[in-house]
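Below is a slice of the complex: some chains, not all, each in place.
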Amino acid sequence: MKKIEAIIKPFKLDEVKEALTELGVQGMTVTEVKGFGRQKGHKEVYRGAEYVVEFVPKVKVEVVVADGLAQRAVDTIMRMAKTGTIGDGKIFVTPVSEVVRIRTGETGDGAL
Amino acid sequence: MSSNGAVRRAWVMLAMMAVLLLAVPFWGMAQEAAPAPPAEAAAPPAAAPAPKVDTGDTAWVLTSTALVLLMTAPGLALFYGGMVRKKNALGTIMHSFIILCVVSVIWVLWGYSLAFGPDKGGWIGGLEWFGLNGVGGDPNADYAATIPHQAFMIFQMMFAVITPALITGAFAERMKFSALLLFVVLWSTLVYSPLAHWVWAATTVGMDKAGNPIQQLGWVRAMGALDFAGGTVVHISSGAAALAAALVIGRRRGFGTDSFMPHNLTLTVLGASLLWFGWFGFNAGSALAAGGGLATSAFVVTNTATATAALTWMFVEWAYRGKPTVLGAASGAVAGLVAITPASGFVGPISSIWIGIGAGVLCFYACIIKGKLGYDDALDVVGVHGVGGTWGALATGLFASKAINSAGADGLFFGNPGQLLIQIKAVLVTWIFVFVASYIILKVVDALVGLRITDEEEKMGLDLAQHHESAYN
């Protein structure tokens, strides 16, 4: 199984979620994160003083899928999360050695 | 973030505002030196017994004025600010806050004079009171015989302040800040002041044989329309302007697909509660005196209608959706406050229960129906203030009773159907005038500086895009 971790723009979350669901992915986990990268952050002003906030709000989507589904899931995320502008984010794929569904104790692909 | 063009336009705005702000003070400071201010000009002719300031009445009106200021900021600012998304929280709060500032200055300079100054044919006040020239510590008996004229002026100011602030709910989350400023200057001058004049103005122009003053009235007031504390001037007018604004500016990005859930309902309930608290100043303060029982009566019916409307909205929503919501109760309370406003000096407590029930039902369904019509009045200004204000103005024609206020009139239920017709006329006049005038002003502002922020800015949120700030860190 593979864990696909995608750092995307927050307002793209709904589209990504829907597309993955259509693909047959049954679950995912989402975290609010702050990203630092090519996309420059924003300026904030505080009583006339200027600060540059380099971190940009992003959303991390984590989804564990069977090996066979991984590539399609990556492609789907890429398609849905893309706006074509800097800061669209990254997808990381890592191996997962075991999965357990807590409720039932099922393991492996069946637990997804 | 902003293109050069935008920067240039901002500078034009800035310059314009600065000129507006600075042009006049040079003028008019002179009068502050005159040992005897020319207040006499405005005072009723000498024959009448000089009106005397009453300390209790003045204490009440000053207190009420402070309460009505509180309604706009922080009351309305938080009520609206809590209902938008986090990224727009500050920008939305800023709308109310800065309108308080802008209108405070306009009102002192020319707004009050246009609205309440010496009447010109029932349509508008003259500029004789520009910069509060002649508006001093002596009462103006045309408006309030027992408090300083300036006290009446500043009480009215707070109404002029809150009205455009209410409108901002319609274009929340997408209005350009510079456009907002320009809109407020124009709308306050060209819509609010004239309308207030029509409904409330009175100028003593002479004396009849019995020694009673002969007054020239604003033309809607002359018609006999009753509006105790601003149902037409404040609420219908903000509702009608909101409708125009929602249509001209268009829907928010993501309307219908994204979630626009309120980011902080504790702020909203705090705001609603402060509105309730402040509204005692709004309505009971409109008696312009503490004594005589009218302020107290207005206070009582205000509270009763508000409570009833909140319960009604809650129960209707409970039946309709299966759960009573907190935002529903708060919205219902505001709807009740709106609806009782024009009636508050003319109806008794039992009538106020009926007015509250009507407000709760009508405004709830107005908000539901909006969803079907498809325009994006983001925070339901039309549904709450437009509909609630209209209901209140009509209800005044139903429930008004001379037993409550002998200076008022009887309504339909107390034997005088004519009053309802007058109220209908006043309502129509207000809706049409304000809608049309607001529509034109918005189009003009759009042409001059652009009403709306860019798509990119809308995604980013008002706070970062328009103010380089974020509400929470």
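List of remarks:
Letters A and B mark the chains in the order given here, with residues in each chain numbered from 1 onward.
Note that in this section a residue touches a chain if its C-beta (ideal position, glycine included) is under 8 Å from a C-beta of that chain, and two chains touch if they have at least 3 such contacts.
Treat the numbers as computed from the prediction; the structure is a model and nothing was measured.
Composition notes for this entry: the full complex, per chain label, is A x3, B x3.
Please note the rule applied: only the chains that are shown with their structure count from here on.
Centre-to-centre spacing of chain A and chain B amounts to 47 Å, using the average Cα coordinate of each chain. The touching residues of chain A, counted against chain B in their complex, run 11, 14, 42-46.
Of all residues in chain B, only 1, 254, 257-258, 459-460, 464, 467-470 touch chain A in the complex they form.
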